[in-house]
Each structure stands twice: as structure tokens, then as C-alpha cells.
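Worksheet: one structure, shown below.
As you look at this complex, bear in mind that one protein chain is not there, while each of the others sits in place.
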Amino acid sequence: MVQFIFDTLFRAADLALIAVALSAVYSLIRFPNVALVQYAVVGAFVGMALQQQGVPIVPAVLLASLLVGGIAQVFNAVIFQRLLRLDPAIALIGSLALSMVLSAGFLLGFGPAAQRFSVQVAPATRVFGVRVTEMQVLTGGLTVAILIAFALLLFRTPLGREMRAVSTNPVLAAATGVNTARVTGLVVFLSGVIAALGGAMLALRGSVSIDMGTNMLLPVFAAAILGGLGNAFGAVFGAIVIAAAETLITNLNFGPIVGQDHVFLPASYAPAASFALLVAVLLFRPRGIFVSEVTRV
Amino acid sequence: MTTELLAVRGLAKAFGLSNVLEDVSFSVMPGEIVGLLGPNGSGKSTALNVISGFLPRSAGTITFAGRDISDAPVHAITDLGLVRTFQLPSMPHRMTVREVLKAGKRDDGGRFAPVAYGPEIDVLLQEFRLAHVAGHAASALSGGQKKLLSVATALRANPKLLCLDEPTAGVHVSLRSDLVGVLRNYVAQGGACLVVEHDMLFIRDLCTRCIVLDRGNIIADCLPGELENNPRVVEAYLGKAIEKGGMAQ
Amino acid sequence: MIEAQDLRAGYGDGADILNGISLTAGRKELVTILGPNGCGKSTLLKTIAGYLKPRSGGVKMHGKDVSTVPIHEKVRHHRVGYVPQTDNVFRSLTVAENLRLGARGLDRATTARRYDALMEQYPVLASKQGRKASALSGGERQILSLARALIAEPEILLLDEPSAGLSPLMLHEVFDAIAGIRDSQGMCIVMVEQNAFEALGVADRAYVLSLGQVAIHAPARDLLADPAMRALYLGGHVA
Amino acid sequence: MSDFLIHVISVSCIYGILALSLNLQAGFTGLMNFGLIAMFGCGVYGAGLVHRFGLPVALGPALALILAVLMGLFLARLGRRLSTDYWGIATLSIAEIARIFATNLEPLTGGAQGISGLPLLFSGLRPWDGAARLALFAVILGVAWLICERLVRSNFGLGMKLIREEPQLARALGYDIDRIRSTVMVIASVIAAVAGVLYAHYLSFVGPELLLAPETFLIWAMVIIGGIANNRGVIAGAFAMQFMMAYVPFVKDYFALPSDFVAAARLMLSGGVILGFLLLRPQGIFPERVGGRHDH
Partner (left out) sequence: DVVIGAVLPLSGVNANGGEDQRRGIELAVAQINEAGGVLGEPLKVIYEDSGNVPQRAIDAARKLVSVDGVALVIGEYSSGITIPLGQYLVAEGVPHLNPASTSGLVRGIGATSFSMVGLDNVSTEFAAKDVLDRGWKRVAVLAMNNAFGQGVANEFGAHFAQLGGEVTTTIMYTSGQTTYRRELQQAESTEPDAYVFTAYGADGGLMMQEAYELGLQEDPWYSILITMHNADTPAEFKTGLIGMDVDYTADDTSYKAAYEEAYGQSFQSAWSGYAHDTTLFAAETIERAGSTDRPAVLSAIAELGAEGFTGVTGEIKLDADGQRMWQPYQKLKVEGDALVSHE
């Protein structure tokens, strides 16, 4: 049981940062930016490249995330701002296209092989009967710290309110004195940084290949949507739910029920579980679990 | 005695804990133009929303053209001949004004015979002074023009009962009087009207009867001319409008 | 405080909607803009506020040319308040948050004081402070949008049809309030209106637009007194 | 040369049909379907399953039709209360679920190995079979185009456009949104499934790789390049995109580029072309004719 909770939490940590970043940008500019999962990959790759150049790991990761934040801003200014003026759906397609271009870039720049940070890996130690590795504890802790810092920024400064203002009515927000460009820029920057950190954390626990972004896409989206797109901290909850569903489906032994030793649901259905969960939740809570928007006629 | 076109009995609507409509009963006869008045937030738009099926009711019954429509879906109600407009109309940006008007009348025209008003699109464009913008994207209209377009589109559907939510807000005064003519003409062809409005002059010219809502209850149901003699209406709704209105005449 | 010189403006690459409009409004002055639907009143206000770039001509505020100053800076540096005609509240924010946003940049005590004053003045809002603005009725939104602009106590206030959708009672309250702040705070107010009769009752001067040009420019009192104008603005109502 | 050309045009026709289907949903009705490939999948697996279980080939389209109608209705039902972007992701998820099941339900679908050996259409007509197939595909593309044109030009089409932008207004005017949406989804789903059946018998292989999400994005790219909400445009987009993808290898040969470059170039190209179009000509090659003719 404890192991189950830990597994769930660590899987959730994999998803949480990127999902939060996705949700945060969505809350501001009302379109799900698919390219964000690729930013995570960029973050990991750049971090590794820096490390290979001899930069110690901590500054390497930080530098990479800041860089990705900057890149995110550039893409936002050059591409998404313009597309959003047309239609959020168009912007979504644009972000898909950008993802493809980035994939191509990775392929040329890094080759198809998986890459890892060169860090010491130690076997797991048992804590309360649960196996955890140092790196898990470290990255898990960092993930939580980053989330808390972001939460403080959103809830303890006017930024959160201004974000919502800009997202519901940018024209009016400007008329209220909000520098919409600056708010957007800041949030996009932060989302890039957080996504990149998310990618780096993943890479620290395992390895990152150029397909990671594509593979992470749906689980991350599922988490963000479950919590309610635009509700940044709903995304954390969504990540936990998704992780729990996936963990459950792979770890639940039906053997005792059917009178055999080991009967598992096929692990290959695990991704389907999270998507099915997503669809089921949307059938009953069409705006995710935490968003209840009043729409009046 | 003619039967009621629309009959609302004991209608109530609550959003969570707040009761917006408490116990509303009234009716509209064929050929009538009923004004639905009341202070801001008194529940007029909500009443329209519930009657037209956009919001579920909390209690009460609504019958229209002899049928119980209390729980009917919007399109079923529209099929019976009840069409409404919105207080804050928003218009599509990839459809022209003419297309929106065209969309007002469906091929099937509703399952029940509509009234014989049947205005042509070009006539409507003229009457509502939209002819010069007929080819523009509907979303690029000015605020008042959108309002006019929404009323024109609803008229184009030839409804038996036209429910208008503040048709004159934002509309130029000279057009308001034209609108009186258009609506009267339509009613004369067999239609009926339920109008939410704040412009007392418009109401006096147009309406055959007025209902005044206050905090979800009807506080008056009378002729337009009797409104300013009703102290409750004056206190809740009109305020010093009477003095100014008096000055206008 | 506002001087608009020979403004020409339009949307996208469409035709000019404003065909050379000049307008001034001074301190402690309430100027109203009247005209038929689609004649360009809102466009004029948007151009003055800075949403639309003038194709020619310029806008000065406090004597400085501000044609190219982005709106959010105008709000801060030139103390401008603007209430658009539609979409004039933050729908996904609560009433209280709408007002707090309006009070950006003010210190806590001032915000609280003005907030309380507005709540007292408009009880319709006071009872709905925690409610999302999307749940408000049309008239309530109108009041909220006005209150949102007023809480910052701007020096220049641009209002696009503040009375649309207000009950007769509220309409007079709002016009009285607008006239009141003009007098008490010396605000410069430009107000587009369709309820011309009431607007002229509180305004100092009026511009009547037609087809993107100023057709009439006169003191409000004169227009009210002018029988032709009254006939025009009371339409078919005066039988 | 001509054989390859016939092939590229044939596949373009199939993509053209798919683009029409997507355009009906996304272009005219505003239904952002990112799981189009699942509708297509109803067609390919309809044909594939019939073949796998040794049933008469003619049952393929029938099974495909049934699956497609069900899929269309389910997606429409799901879309009743969902906002556009939520629904978009939900459809993407459903397509992925469909693919995962196709991969795992080995006894039924043949699993990851797929179903092979589907009869090729007109194989008896060699060497004119390619041309015959092309003719068939072109005719079906034409029919699909006619259906779509008729639909969007009717009053029903006005309802679709209203739903796309102002659903509340559409409701107020008496359009039954749920019904229109379901109808559109079913029609579009059937059109996509027809493309699927054709494709299955063209490739003579059916497998879960056919249902990968990037295929949906490719069709999106076609629609956007051609001109969203313009039926002629999206067909043009399908042809342009398919030709581009098919001829990238020639560019490689011509410039003697390393072969691993092709992969990157394809990604770059499809991504880059979409981006370029979006930024420079977002309305596509043939923009939507706002206020276009409506039969009435």
C-alpha cells in the first residue's frame, strides 16, 4: 500500500510540472500549447549538453530552464500571439506544427538515441518498507518546492488575478492598466522554465529521448484537463489521479479473486486507463474536476 | 374568450441559494404586446431564459400554444413558435449580416405554422437600417447594429410569440420609434410580443399591457399608462423618471 | 485635457470609419457624443483610448501627444479610465476582484476606502461581491463596469453608453453620480450615449456625429432647447 | 514514372476524402476533432476484420459503416457539454484508446501484427488496376465533395456555421444543436470510414500503426493549408501536402542528401509548411467564402 502511494506520487511528479505549466499558460492564453511538452525535452537536452561542456549539474539545469523560458517567450511572440488573434484552434494546430519542427531539430541535433545526465545512480534504499532512490527523493522534493514557489507567485501576488483578467478580456485588462504583454510574457517564460525543469527532473531519474515529448503529451494533457485546464493546481491533482489510475492498473493483482496466483490487467492498457478516466470524468464534469465556470445565457 | 398563448404559473428559479424568481404568474394573449419591466437584477432576463428553455425552472409550469413546455428543450419551444433575443447579443465573425438573417428562418420553419408576417430579407435590412452593412461580418457591427440585427433575425423566423430582451438598449432614438411600427405591424399579422425594456417612452408607445417584476415577484400587471400612478412601481423602478418624462411632454 | 485633432481611423484595411473628427474636452467638463447607430461613436472613443491607431491626426492628453502611447500606460501615466460598450467586465472574476483590478496601483487603505464607498453607493453590487461577474444581469454589469473605472479615480474618463440597460431609476442615479464626480473631482468625461435626452441633461457640451464626422457641436443646453433637436431625439414619441 | 504518379494521386484522393470529413466537422461546424483517425480506423478495421474472419469482402463497408456511425454518435454525445478544446483532447484520447485496443486485442484485431493480405481492388485488371483504382477513388472523392457542398450550402449549413461561432444564437433560432452536431459527426464519420475501407484495400494491410495520432495532424495540416471551411480548398491542401511528402525523397536524391535527412526534412516540411501558412496565409490557399452562395 505504501509502495503504491509512493509509486503514484512519483509518477505524478513526472507529470505534475509539465501539466502545471500547460495549465498555467492555458489559463492565460486560452489554448492548449502542445509544444510545451517539447520544451521539456529541450530543457533536458540543453541541460545535458551544458553538463557535457563541463558545467556542474545544478547550474546546467537552471541555465537550461532559463534558456527554455526565453525560447518559449520568443515562440510565443513570433507565433502564438499572431495565431491567437485568429482562433485558439488555429493556435493549437500551430503548436502541433512547432512540435514537429522541434522534433526534427532534435533528430538532427541529438540523434534518435536516448540521453542521460551523468549522475551517480545508487540502488534504492528501503524506507518504511518502500524502495526509493536518492534521485527520486531529490527530484521529488524539488518538484514540490517548485510547485510551492509557483503557487506563492500566483496566490500571493496580484499576478494570478491579472492573469485571469488578461485571459478573460485582454482589451479590458489593458484599459485597467494591466500591461498584457508583460503579464503574458512573464507567464509564458515561467511556463517554459517549469516545463524545462520538469523535463530535467525526468531526465535525472531516467533518460530522455526525442520522442519523450510526444509520449508525454496525452498523459500530461489528461492531468491538466482532469484538474480543469487553466486551474494550475488542479493539474497537480489531475496528475495524481492519472498516476493512481495507471499504477493501479499495472499493480492490482486480480489473482486472488479468480483463484490464481497472479493475474494482472495487461500493462499495455495502462495508458488507455488514464485516457479512459479522462473521458469518463469529462462526461460528468465537462470542465474538469475543479473548474465550475458560470456561463449565463 | 381567446386562449392564452403563453401562460406562466407559479414560476420560480433559484441559482444555488439565491431565489431570483420566486412566484411569477402571468399570461400573454395572442395579439398582445406585453412589457416586462423591473429594476436591474429583478429577474426579467432570467424569466425569459426559463420560458424559452435556456435555463431549467426550479418550480412552476409554463404552457405555450396549449402545450406544457416547462421542461421542453429550446429547439422544441422554438418549433412551437416562440423565439427570443438576447440582452447582450454576440454575432458570428465568419458569417455576414445577410447570412445571419437568412439563418433566422429554417427550412422546416418549425413544425407549427408560423404567422403570416413573412418579411423578406431585403425589407428587414431596410427597416433596420442595415442594408449598407449587409455584406459585412456580423461581428463587426456596432453595438446598436448588433442589437437590431438580432431583433430582425428573430422576426424573420415569424414566431407566434417574440420575446425581446431590451431591444432598444443602445439603439438610436429615431430607430426606436421605427421599431414600434415594425413590431406593431408584426403583431397585427397574428404575432404577439413579450418585451423586456427600460425605455418608458418606448413602452408607452408599444405595449398593450405591462408587468413589473421586483426581486423575483410581480408587483404590478397593468396598462402602461397606469405605471406611474403605482407607488410601488415608482419607488422600485421609475424613480424620478416621471418628472423627466413629464418634461419631455 | 483631451484634444483630438482631425482623427481618421478604421478597422483592419477597411474604409475610414472616422473621417476627420476633432474633439476637445477640458477639466471638469462632461462632453457627450451622440449619433445614430454605426456612425462611429465607439470607434472614436476607441481611438482616443488608444485601441485603434489613428490613420491620421492625433490625440493629446494633458497637452502631450499620446497617439502612440499604449493604453495600459495611458491608464497609469495619464490617469485615464475607459469603459467599453460591450464586454466591459471580467466575466471570470468575481465582482470584488473586478473592483480590485480597477484599483491596481493604489495602496491598500485607499482601495479599501473607495471600495467601501462604491459598495455603499451601489447596493446591487454589495450583495454580489463574491459572485462571478458572468452571473450578473445586464444592468448589474453596467454598474460594475462603471464602478471598476471609478475606483481608480481617473482624471480622464471615457464612457461608452454607460446607461444602456439601466432601469430609469438607476439611469438617473448613474448620471447624477457622473455629474457629481465631474464637479467634485474635476474629472474630464467623454460619454457616448443613446439616451440623448438624459445625457444632454447632465452634459456640458455635445458632439453629434454622422457618418464619421461631427455634424453638430454645441453646448448641451442649446441642443436641449432646440426644438428640431428635441424632435430628432425624441423621435416619434412626441406625437 | 506514371505508376508512381498514379499512386500519389490515389493516396491524395483518399486524403482528400478525409480532409473533407474533417472540414465538415472542424471547418464548418467548429468541432475540433483531433481523433479523426479513429473514424478512419472504423473503415480500415471494418474492412480488416471482415477479411480476417473470412467474411465476404462486401461486408467490409457494412461493418465499417456501423462502426463509423457508432463512433460518430459517441463523439457527438461526448461533445454535448464539452467546450471545444476539451472535446478536442477527448477525441484525441479516444483515438489513442482505439489504437491501444487495436494493438492489444490480439484475438480480434491481430494485435500489433495487424491483418494482412486484404484483397487489392481491381487486381484482375493488371496492368490497368492502378488507373482503375484511381478512377474509383476520384469518383468517390467527387461524390464526397458533392455531399459536403450540398450540406454546407443548405439551410442546415447555416445552422452548422451558427453553431461554430454562436451556439446560443443558433439555439435561440430553433436549431437543435445536439441533432445537428450528431448529424454532422455521423456524416463525417461515414465519409472518413469510406476513406478507411478504400485505404485498407489499397494497402492490403491493416494495423494499429495506421491509427497513430500524427496522421490526424497531417490531415489537419491539409485542411489548414488548403483553406479551412472551403471544400475545394481542403482537397487542394490534401493534394499539395501528399505530393510534398511523396516527393521529399526525390529532393534527397537530387541533392544527394544523406537518407536520414529525409526523416527530419519531412517533419520540418510538414511542421514548417503548416507554420508558414498559419503565419503568412492563415486563410489557406482557398479562403472561406464568407457570405458565400446558399441555396435556399
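Chains here go by letter, A, B, C and D, matching the order in which they are written, and residues are numbered from 1 within each.
Note that in this section contacts are C-beta pairs under 8 Å (C-beta built on N, C-alpha and C of every residue); 3 or more make two chains touch, one makes a residue touch a chain.
The structure displayed is predicted, hence computed values, not measured ones.
Visitor: If you put the missing chain back into the full complex, which of the shown chains would it touch?
Guide: Contacts of the unshown chain, counting the full complex: A, D.
Visitor: Touching the absent chain in the whole complex: find that residue among D:S116, D:S154 or D:Q283.
Guide: Of the listed residues, the one touching the omitted chain is D:S116.
Visitor: With the missing chain put back, which residues of chain D would touch it? List them for me.
Guide: Output for chain D: 1-4, 7-8, 11, 100, 103-104, 106, 111-114, 116-117, 120, 123, 203-205, 207-210, 212, 245-246, 249-250, 253, 259-260, 262-264, 266-267.
Visitor: What residue numbers in chain A mark contact with the hidden partner chain?
Guide: Touching the missing chain: residues 3, 7, 10-11, 14, 107, 111-114, 116, 121-124, 131, 133, 202, 205-207, 209, 211-212, 214-216, 246-247, 250-251, 253, 261-262, 264, 266-268, 270-271.
Please note the rule applied: only the chains that are shown with their structure count from here on.
Visitor: Can you give the whole-Å distance between the Cα centres of chain B and chain D?
Guide: Distance between chain centres, rounded to whole Å: 44 Å.
Visitor: Please work out the Cα centroid separation of chain A and chain D, and write it as a whole number of Å.
Guide: 30
Visitor: At which residue positions does chain B touch at least two other chains?
Guide: Where chain B meets two or more other chains at a single residue, that happens at 54, 86, 90.
Visitor: Which residues of chain D are in contact with two or more other chains?
Guide: As it turns out, chain D has residues touching two or more other chains at 168.
Visitor: Quick check: in the complex, which residue numbers of chain C touch chain B?
Guide: Touch residues, chain C against chain B: 11, 35-38, 41-42, 85-86, 124, 135-140, 142-143, 160-161, 164-173, 194-198, 201, 232-238.
Visitor: Over in the complex, which chain A residues touch chain C? Could you list them?
Guide: Residues 158, 161-162, 164-165, 167-169, 171-180, 293-296.
Visitor: Using the touch rule from the top, collect the residues of chain B that touch chain C in their complex.
Guide: My answer: residues 15, 38-41, 44-46, 87-88, 90, 129, 133, 140-145, 148, 165-166, 169-178, 180-181, 198-202, 204-205, 236-241, 244, 248-249.
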